[in-house]
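Of the protein chains in this complex, all but one are displayed in their positions.
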Amino acid sequence: MNSYKKAIHKNFKENTFFRWGCIITVLILLLVVVGLFWMPYEPTAMNAAEKLKGISLRHPMGTDNMGRDVLSRVMYGSRITLLIAAGTVAIGTVAGTIIGALTGYFGGMLDEIIMRIIDALFAFPSILLALVIVSIFGIGWIQLLLALGIAFVPSFARIVRGEVLRCRNMDYVENARLQGVSDFRMIFVHILPNIRGVLMSSILIGFNNAVLAEAGLSYLGIGSQPPYASLGKMLSDAQQYMFGNPSYVLCPGIVIVLMVLGFSFLGEGISRWK
Amino acid sequence: MEIILDVTDLHIEFHDHDQPEVAVEDFDLMLGEGEIVGIVGESGSGKSMSALAIAGLLNRKSLTKSGRIMFDGTDLLTCDRKKLRSYQGDEISIIFQEPMTSLNPVKRIGWQVEESLYIHHREISKEDRRKRAVEMLGSVGLADAENVYYMYPHELSGGMRQRVMIAAAMIGNPKILIADEPTTALDVTVQAQIVELLKKINRERNTSIIFISHDLSLVSQLCQRVIVMQHGNIVESGRCSDIFSRPRHLYTKRLIAAIPRIDLGDDKDRR
Amino acid sequence: MSEDICLRASNLSVFYKNRKRKLFSKNKKIQALFDVSFEMKDGEVLAIAGESGSGKSTLARTIVGINKDYTGEIYQKYDRPQMVFQDPYSSLNPAKKIGWLLKEPLRVDRSCKWSEAEAQKRVEEIMEEIELPLAILDRYPSQLSGGQRQRVCIGIALMRSPKLLIADEPVSALDVTIQAQILELIDNLHRKHGISIIFISHDLRVVYKVSDHVLIMKNGRVEEYGSTRQVYREPQAEYTKQLLKAAGIK
Partner (left out) sequence: MKYIIKKLFMMIVTLLVVSICVFLAFNIIPGDPALRMLGTEASPELVEQTRQEMGLNDPLPVRYGRWLFGFVQGDFGTSYNYKIPVKDMVISKVPITLTMAVMAFLLTILISIPLGILTARHEGGLLDRILMVTDQIVMSIPPFFSGILITLIFGMVLRLFTPGGFTNYTVDVGKFIRYLFFPSLAIALPKVAMTVKMLRGSLLDESMKDYARTAYSRGNNTNGVLYRHVLKNAMIPVITFLGMALADMVAGSIVIEQVFSIPGISRILMTSISNRDYPVVEAIIMGIAMIVISVNFLVDVVYRIVDPRIGLEE
């Protein structure tokens, strides 16, 4: 464990991507965690006297067209965005890993059928698939979570299936089989630990895609409904005021960018691990 | 015999890690015209490194080289890149261990075989290039050279690919051919054919060959002289027959002892 | 027939499924072995020699039960034969430590339950057998040299004291001096425990050194079968002569 600490310390010092990834991610997490306990204002509280104010000490990110404090809304919105992204990735990873591992390992007719369906689902860009699901089950953040989760299953299933297929024909799997290891044990004890690395990087990438998809969909008005804040919706509301009051549109936008950037820097840093 | 390549005090060092790593130390080699010299050693002995250095293919930034590699009155280590390139593929050619990966998978065989001509002899017309490539493919023992010319590497077997590699290396009629474990990835019977082919090239074209291998018995079939390497150093060098009959260095003795002996005459005494 | 036959294959033909996209290709089967027959006595070393594509690995995989699609008959006196693979770099699970890998055969042993102490004791016995220091138990395969890995592979195969060991080109990925050490180790084990060994190799010199009987294969067929010395002295098949010549023996 000590060597882990040392490696992280060393990378924090020498690996620029890793360092900035850590810093940005910690900042964003701080924003969210502090928001759980304390926010400068109630995110839904309107104040007609303070509409569309720029950046000031009282409102570090200014106010919106209804006089609500943008910082508080950003804190609330990033919490929702992170939650949905994490949920999406969790659904995608768990379901994708199970489907991919089983089909990849056993093969056969079931594999053919499931892979055809996965291919078909893959033909839909994830935003589109989410739109279909939302149009069927209605609008709201739970539906959004479900929709994105399902939309993310195919890519995880494909990746895991490919990896399991690759591992399945390796000598060490056959070696284990000769010793009498059961199929179940083979998949979960022998094979899955070997695809940790690939899974880890697809989780990081998937997380970013989930944040971007959530933001995009809530920009379209699917997701958290007013008066609750979501980062994407804030941007679409702010768009018409962007010339007069740029801070209203820039602040939530930059928070989304930082959220994604932090994780992609982390991913890049890990791939350049020293 | 005229000396055409003279390597002295070749020293190669890697700087990938905190500590510099010495890959080759004090490597000397004199190669006469039409001579076949073998370099023998196990993995990590520096034999391939030396070969790559002679072929001018060690150009990584994290690496330092010193010494002299004299060819045609030029030091290949210090001369400018353009001069070096004018020799590569035209005067000095190299073939590698893995004929599978050493050929470009998306280019036709003919294109790859005649590339050296394209680079070094632009004056040769396209049609002449093609003629020479087909001729060359035929002379390395590929039946149906006309067809092979239009094929892709994946359509050939390992032995055929190595023949293609040899054809591509020999098309400019180089003075030196470096063969870096050319038979290791091949079956024994194919191995023997490739060794025969190298002998034939040496005989007919008077090409000098540097033959690198981990297999001492193979080297003894082909080479007049042999250099034994271990951990980046030359431990012994001399005439092939001398080294076999009177190995001086302990490591050479171990290498020879590792070849299973076959005594067909008497009763086996292995148990 | 006699009691001491430990393995007999009669008229063995093995097929491979064409595993790719079955929607179009009509499940074409590829025959890899044609009518292979041989028998092997208890405690003997049988070598299977041939070039790539000769079917020697297929034969090994059929005997241990990895290939199930065959016709003909395999008689085995003992169950659960073990195998040592060619490439020591791919035959050890890179995600597990050596100690864990050595204990795995005991963990999945259905015939008897091993306590942690018994398992540890067995691991230590085997480590002594394969001449590796105990410190290695705590390492990952990537931290070992090729020769050490191949020793570990042999150790794993020996954990449950098999009576038949199949070594599929166990030394061809190794340096020559290491090769000699591994061959010596296999020879020691053979003599000490009387394990029957099927030794697969393309190297006719190595084959001569280790085996009692030899099976020369080409394109899935047996070209020649006999006592090693006899075959090397007076090869009958044209192909055997070619092989011996290429290896510089005759």
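Chains: A, B and C, in written order; residue numbering restarts at 1 for each.
Assume contacts are C-beta pairs under 8 Å (C-beta built on N, C-alpha and C of every residue); 3 or more make two chains touch, one makes a residue touch a chain.
Source: prediction; values computed, not measured.
**Q** Of the residues A:Leu165, A:Val257 or A:Ile270, which one touches the chain left out of the display?
**A** Of the candidates A:Leu165, A:Val257 or A:Ile270, A:Val257 is in touch with the missing chain.
**Q** For the chain left off this view, which of B:Glu35, B:Asp90, B:Glu181 or B:Glu236 is in contact with it?
**A** B:Asp90
**Q** Out of A:Val181, A:Ala215 or A:Ala229, which is the one that touches the chain we can't see?
**A** Residue touching the chain left out of view: A:Ala215.
**Q** For chain A, which residues lie in contact with the unshown chain of the complex?
**A** 17, 116-117, 119-121, 123-125, 127-128, 131-132, 134-136, 139, 208, 212, 215-216, 219-222, 232, 235-236, 239, 242-243, 246, 249, 253, 256-258, 260-261, 264-265, 268
**Q** Touching the absent chain: which residues on chain B qualify?
**A** 55-57, 81, 85-90, 93-94, 96, 98, 101-107, 115-116, 119-120, 152, 154-155, 165, 168-169
The criterion applied here is as follows: only the chains that are shown with their structure count from here on.
**Q** Roughly how many whole angstrom separate the Cα centroids of chain B and chain C?
**A** 33
**Q** Chain A to chain B: how many Å between their CA centres?
**A** Roughly 52 Å, centre to centre.
**Q** Which chain C residues sit where two or more other chains touch them?
**A** Not one residue of chain C touches more than one other chain, so the list is empty.
**Q** Spell out the part of chain C that touches chain A in their complex, as residue ranges.
**A** By the definition above, chain C touches chain A via 19, 22-23, 61, 64-66, 80-83, 85-87, 90-96, 104-105, 108-110, 153, 156, 159-160.
**Q** Where on chain A is chain C touching in the complex?
**A** Spelled out, the residues of chain A in touch with chain C are 107, 112, 170-172, 174-182, 185, 190, 193-194, 196.
**Q** With touch defined as at the start, can you tell me which chain C residues reach chain B in the complex?
**A** The touching residues are 51-52, 175-177, 179-180, 183, 191, 202-206, 208-209, 229, 232-233, 242-243, 245-250.
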